[in-house]
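The other protein chains are all here in position, but one chain of the complex has been omitted.
Now for chain A:
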Amino acid sequence: MNFSEVFKLSSLLCKFSPDGKYLASCVQYRLVVRDVNTLQILQLYTCLDQIQHIEWSADSLFILCAMYKRGLVQVWSLEQPEWHCKIDEGSAGLVASCWSPDGRHILNTTEFHLRITVWSLCTKSVSYIKYPKACLQGITFTRDGRYMALAERRDCKDYVSIFVCSDWQLLRHFDTDTQDLTGIEWAPNGCVLAVWDTCLEYKILLYSLDGRLLSAYSAYEWSLGIKSVAWSPSSQFLAVGSYDGKVRILNHVTWKMITEFGHPATINNPKIVVYKEAEKSPQLGLGCLSFPPPGAGAGPLLSSESKYEIASVPVSLQTLKPVTDRANPKIGIGMLAFSPDSYFLATRNDNIPNAVWVWDIQKLRLFAVLEQLSPVRTFQWDPQQPRLAICTGGSRLYLWSPAGCMSVQVPGEGDFAVLSLCWHLSGDSMALLSKDHVCLCFLETEASVSTACRQLGGHT
């Protein structure tokens, strides 16, 4: 595993282009586009204000930079650096901006969700969509980019509109049987839309593309409900994480629950491998002690090293006692993600924040548990293989694969606190983001990694 030098970054804005050739990152009001392989700067664009959001168009030709504070969106072309486009939402304000899948339209949501403006880069036409709902996940596009589903709220009722993205024609408009719709999400095959209700009520509804209600599922009543939802890449399973600390897997034939994954704080099954991160302070020789470190650069050298240990069952995981009288209590399944081959599901229970559960979807059982020393911030699956990258806001990167797991210290001067990460689509590298730096991490093929691990493991 190799690491590039670090580059400046602000507000964690760093994204690989969809074709995997470029890396866009923001430093204050500048947008820097680099080549992924050489890391040389290809383009440098200067925006009018500090950038708050960036997004690549699907064809990797344009980048959108949103400056919400000013109600501005600037678009840059990679092919023609002199080309520019600026969209001003004026006094209506701006809270969200995104590309349409064709990469030629920009959808801007105004403040207070008054409307969504669809700006075209091809024609002068501007379309407006009224009554968008202010919710967590109100816009979703199908994987093929053909349709857009939009959550709407009018007259105190929830609706879903399905648009054809090619000409923004309304295809279907139907009301949903929800109290307060919170999110919508297309299945990867683009034929089923999952709609879930507010956390006050456990309710998930499944609609066909033509607006028919396929099924409704509710696990229980009178308690906090759904917290997170994820489709498996094969569209076969819908994982629903809820506040009761369980993940329920629905199948795509009957839309009934197949199984329920609980997240208990103690693990008794001896078949489950529990990886426990352990910190080991290095043994400092007398020579090291007698010479004080010359500067901050020596910091990471002296910091303790961490490694995984296989804990023997029964293992009790560290739990958080949630504050129940506050909004958004830290309980329930807050994060879930399927591996690209749909064989594994990674979850995090928010009141056991240090642990990541990995479930075997083929056997529908728990496969492994990783317990970190600090709360897990993000995890993301390698787009090519079942390999999970985890970061905890420390200076280490953690990788899990069915063969085992490892922790890697990110090199560099001072601590590189990894707050977020994103994989390159080839799965060969990933960007590690800290508060104001980004660093690329290059992975080798599985075999060489394991040999390397072994060698280093053997030497230490």
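By our rule, a residue touches a chain if its C-beta (ideal position, glycine included) is under 8 Å from a C-beta of that chain, and two chains touch if they have at least 3 such contacts; residues count from 1.
We adopt the following convention: contacts and distances are computed from a predicted model.
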Any idea which of "Isocitrate dehydrogenase [NAD] subunit, mitochondrial", "Trafficking protein particle complex subunit", "BPL/LPL catalytic domain-containing protein" or "SSX family member 2 interacting protein" UniProt assigns to the chain that's been left out?
"SSX family member 2 interacting protein"
Touching the hidden chain, out of A:267, A:345 or A:410, is A:410
Can you name the residues of chain A that touch the chain not displayed here?
1-5, 37-40, 58-59, 77, 82-92, 102-104, 110, 112, 114-115, 119, 121-126, 146-147, 153-156, 164, 167, 169, 171, 179-180, 189-191, 200, 208-210, 222, 273, 275, 300-301, 305-310, 402-412, 442, 444, 447-448, 450-460
